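Note that this complex is displayed minus one protein chain, with the remaining chains in position.
Up next is chain A:
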């Protein structure tokens, strides 16, 4: 109030000037006055109070009914003032939360980061973009002692912070597997027990695990309810789904996962994704899986990394740059 009291004189001058001349200049200064008041956390009722005081000083003989009506207005504005103060407090609180979430998001980024492997046999591309700050998708590359490449892709059901926390648990469990060669079905069975024991009943995780052997060019894989990927045959220039049956992680402790094998010839590709890709929709229309393979086909002359980026940009454009879900895509292409 004290700062404003100092300003009473200038407000009075301003008001007088406007009443007498009604010029733009005074209106502009009034705007400055209100901006300054907002900065000083001055509430609307305080401004009305100043207005009444200024008016009474300028026109002492205002009719008493007008005077009462001004007081009435002042009373009415007091609740607005309170609401405004509450709004300010919430705004501060929100900024605080936002900065906490971005710290957590950065930390998650560091925790979940994985290095894309460099292999002469295989061209690897990977992209993963969260819809909000925290990513509920996860992918991970690991090379075992025999030189095989393990690739995990997972999607936590649920979005935002809880999903991200669950993802960190997945990451730690993955890290705790030994370096020796691990079959995809064994990994999923282990992960299933971890998830079943540790997460809320309404939460579950879909996961795909593949193991590429550069000597035999065999891609072994198992799926725990994960969105099917694509296999591209260079010889036939065609895509088909990588079908694999298996229950999502975290529902039934005793479930067994079947393991499948796909042989890769030179130029063949394996495309892994999460349902953020297939659940894209534009208005009321859903993206069909054929559209995804068509877009990949269109860019197949590019490197694996460039293909993933082009596909991402394509669907980002279709959704007006507003992702509804986290988007993850990995492409492996046999080089030699």
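Here is the rule we use: contacts are C-beta pairs under 8 Å (C-beta built on N, C-alpha and C of every residue); 3 or more make two chains touch, one makes a residue touch a chain; residues count from 1.
The rule is short, and it goes like this: contacts and distances are computed from a predicted model.
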item: Chain left out of the displayed complex - its UniProt protein name, from "Cytochrome c oxidase subunit 3", "Transport permease protein", "Response regulator receiver domain-containing protein" or "Anti-sigma factor antagonist"; value: "Anti-sigma factor antagonist"
item: Of A:54, A:77, A:127 or A:157, the one touching the omitted chain in the full complex; value: A:157
item: Which of A:224, A:296 or A:311 contacts the chain that the document leaves out; value: A:224
item: Full-complex contact with the absent chain, from A:252, A:265 or A:294; value: A:252
item: Contact partner of the left-out chain, one of A:144, A:275, A:291 or A:335; value: A:275
item: Absent-chain interface as seen on chain A, which is shown; value: 155, 157-159, 201-204, 206, 224-228, 245-248, 251-252, 275, 279, 286, 325
